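One chain of protein is taken out of this complex; the other chains stay put.
Note that the chains take the letters A and B in the order they are written out, and that residue 1 is the start of every chain.
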Amino acid sequence: MKAAIIVFPGTNRERDMAIALERVTGRKPAMLWHRDTALPQGLDLVVLPGGFSYGDYLRCGAMAAQSPLMAEVKAFAARGGHVLGVCNGFQMLCEAGLLPGALLKNASLRFLAMDCTMRVERADTVYTRGYQQGQEFKATMAHGDGNYFCDAETLARLEGERLVSLRYSGANRNGSINAIAGILSPNLRVMGMMPHPENCVDPLVGGEDGLPMFQGLAESFLTAA
Amino acid sequence: MELLPADRASQLAAQFGLKPDEFERALAILGRQPTLTELGIFSVMWSEHCSYKSSRVWLKQLPTKAPWVIQGPGENAGVIDIGEGLAAVFKMESHNHPSFIEPYSGAATGVGGILRDVFTMGARPVANLNALRFGDPKLPRTRRILDGVVRGIGGYGNCVGVPTVGGEVNFHPAYNGNPLVNAMTVGIAPADRIFTAAASGVGNPVVYVGSKTGRDGIHGATMSSAEFDKDSEEKRPTVQIGDPFAEKLLIEACLELMATDAIVAIQDMGAAGLTSSGVEMAGKGGMGVELVLDDVPQREEGMSAYEMMLSESQERMLLILKPGREAVAEAIFHKWELDFAVIGHLTDTGRIVIRHKGQIEADILLAPLESEAPLYHRPTEETPKQPPLPPVADPVGIIPALKTLVASPDLCSRRWIWDQYDAQVGGQTSKRPGQADAAVVRVEGKRRALAMTTDCTPRYVVADPEAGGAQAVAEAWRNITATGALPLAITDNMNFGNPEKPRIMGQFAAAVRGMAAACTALDFPVVSGNVSLYNETEGQPILPTPAIGGVGVIEDLANAVGLSMPAKAELVLIGATAGHLGQSIWLRDIAGQEAGPPPPVDLAAERRNGDFVRAQILAGKVLACHDLSDGGLLVALAEMAMASGIGAVISASGDHGFWFGEDQARYILAVPDAAALLAEAQAAGVPAQKLGVSGGESLELDRIGSISVAELTDAHESALPKLMEGI
Partner (left out) sequence: MKLRVTVMPKNGVLDPQGKAIQQALGGLGFAGVEDVRAGKVIILDVAETDAAAAKAAGEEMARKLLANTVIESFTVEAI
């Protein structure tokens, strides 16, 4: 798998993501700076990592969504490329219009940093094929604005077309509509999710509940290549 | 030069906090009247905060050396060797006064400041901890301050992407008007690439990087060297606002520049801003420095030299570069969208010369600014020893007392706080708050991990400052030991009242004496620290609080243990139990007394018991371990039960002193085979007794009673949220 992680000013989980990807592929992903103007050739996956791009000022992910390389990411997605956005990356995907809806402030108005459990709503995507349909897994959550919101029509479409990939199965602490933790684009190639599977890939640190996501990705692109 | 008229100068000197004799000394160094800027420079450099004028004579008693110490006190942070060519860089620092005036910004900038102290030295920050003290939790003001401080710590730490992995919180009415916010950062650097502040190379450029300078926090350093009064609320404008986004960029830019060979010296602009960084860099290197303030990046219009030299705007650094490397450095800082400006150069004059708008605003010989800095040997008065505690009857019974204690403000779960701190970012946090006695964070890419903790028991220190000082160090050592790690060194954050009062200075001197004895006995030297005095409001001092931040290493993370025990483990108490109730939480919260001497600290027993426990853990014979501290044996057992969701059947028996006494040097170990452990303990001369066996859904005490783990957990977890809602 050839993966690239895009680093924005204020991104802070790019190293965590790189460790998780390297763990399953044995190779370091490319780290790209948001001011770069082109994506490397032959990429299988672009990752927008977590953090506080531009300090979360204005709105989370809003300024990053306008950065030069994001135009290339949009074009990559339009060509059918795979894009994973985690936490701040999910917020960017929504701000960039690659996924519908928006992430509002947590219902409690407090930053939430704890483990959460999610249920896999469909296991037939490159992101979730490492899990069983209906399987529950744990990941770290760490966000101030993870409260997924969309209008009723969009919600009906997301649910109707089975584009909700992950749903909080325990407490829905951030108040997301329909307990949505992750959603997909209609072609199932762009996924955004709030919790951090990349912090759960090591038995000594955070457990291995997130590992199947990365193993699934590695297997997908191994067979593709 | 525009010199101040003599009467105006002495009047301003008093206003800036310079004592009359200090002002005379400044005049002697200058040989003339000062300019306004010079007076500002003297007042901040000679403030308690920057000069340690009351504490220096005592701090010299602390042991600071060991074979693994790379850098002791005197630099931005301490540095120790952690093996494999790596070093841990760490320090703790207070932001008490700003946090009282504006809790969110005060705490946030406290985190920002300590982070800069660590990455200035070339280390990537890998963990933040804190030590917090608040007033009576029933007061709405206490809740407002706590809420703001927690949001501020989280707001800054979460954004910069450094996990907040541990800390402690105490409540006591002595902190009603003077909360303590002590923030600690631990970083990791290559042991042979440590950066320091000492400038060298005549002509080398002095470079300003980071955020622009505004009128923030002017005279913050002198503010934190004065007692609070009713007008403190009006001092609000001097509080700085933190920008964690700028700090994150500054971290990345500095680390990127440090990977080149462009830097001669580097220093963050903390308290007293450009003044202290300029003076310290040139002073430490025995150089002179000339600064042109017109070139300082400014956020506001019309700033004077005085304002720029004293501004405490955050997220700024001063660098000395090698000649010709400006372009390399500038490209890096511009990439990270930060200001970069050459604002002066080093000279061989030994003087600091400040120019602004074509005028000389200051011209001071540096050596006497340091060598002639005031040093006080203030009078001390010993705290009288507490009379022994007469026998105290048990007013409520063992199980009801336990249920009350696990829900008491000082012992209840801190989850409400941790849940607002990102403890996982970085992907190396193995043991988070509540999982072990110390936080355990792996060194990225290695098997080894750091264990770290913050500790102090202020109620012991006020009752017996020497024993309390020793206990604070011993508890930090014990908490690290309980994970299996080897404790290596500490940073200290000395929070005390007004040093001009002999009783307070006596507390300070005695606490240092106790700390020094413990550091020596436990091979646990002090490598960095911070002193915060004048923690008083309207004459009411805080409890003396020498907060200790300890760091240790475990070579293989797989050997580390936490609190969570499996079922059917045999539970063994290590250490001698005398049932000491003086100054215990039980005595205060159940019997309603703050009395008696604190538990004696037997440093030889600490060492022997701790070394034995660590060896057992590293030999793979221990399933879980917890040190005994506040609340004693039964609270520790309850904490293990709650952490594992498993009860225990306890056959050991004793009175309330046995269950709740706070005798030191003790641990509970969960092991597969108690008999083998008891035999080994006996051979090592370590007191040990079997307590019982884990399992079931309740904590059952033979012939006393039982309580379900669920009921304990509910009481423990719901207490702080209720407190914060004012219920």
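The definition used in the following text is that a residue touches a chain if its C-beta (ideal position, glycine included) is under 8 Å from a C-beta of that chain, and two chains touch if they have at least 3 such contacts.
What you are looking at is a predicted structure, and each value in this text was computed from that prediction instead of being measured.
Asker: In the intact complex, which of the presented chains make contact with the chain not displayed?
Answerer: A
Asker: Given the contact definition stated above, which residue among A:Ala4, A:Met63 or A:Met191 touches the chain not shown here?
Answerer: Hidden-chain contact among the options goes to A:Met63.
Asker: Touch as defined at the start, partner being the missing chain; which of A:Ala102, A:Ala123 or A:Leu204 qualifies?
Answerer: A:Ala102
Asker: At which residues does subunit A meet the chain that is not included here?
Answerer: Subunit A touches the chain not shown through residues 58-59, 62-63, 66, 94-95, 100-102, 104-109, 147, 149-151, 175.
Going forward, only the chains that are shown with their structure count from here on.
Asker: Which positions of subunit A touch subunit B when the two form their complex?
Answerer: Residues 9-10, 12-13, 15-16, 19-20, 33, 35, 50-52, 54-57, 110-114, 140, 142, 144, 196, 198-199, 201-202, 204-206.
Asker: Using the touch rule from the top, collect the residues of subunit B that touch subunit A in their complex.
Answerer: 151, 154-155, 158-161, 243-246, 248-249, 335-337, 418-430, 442, 444, 557-558
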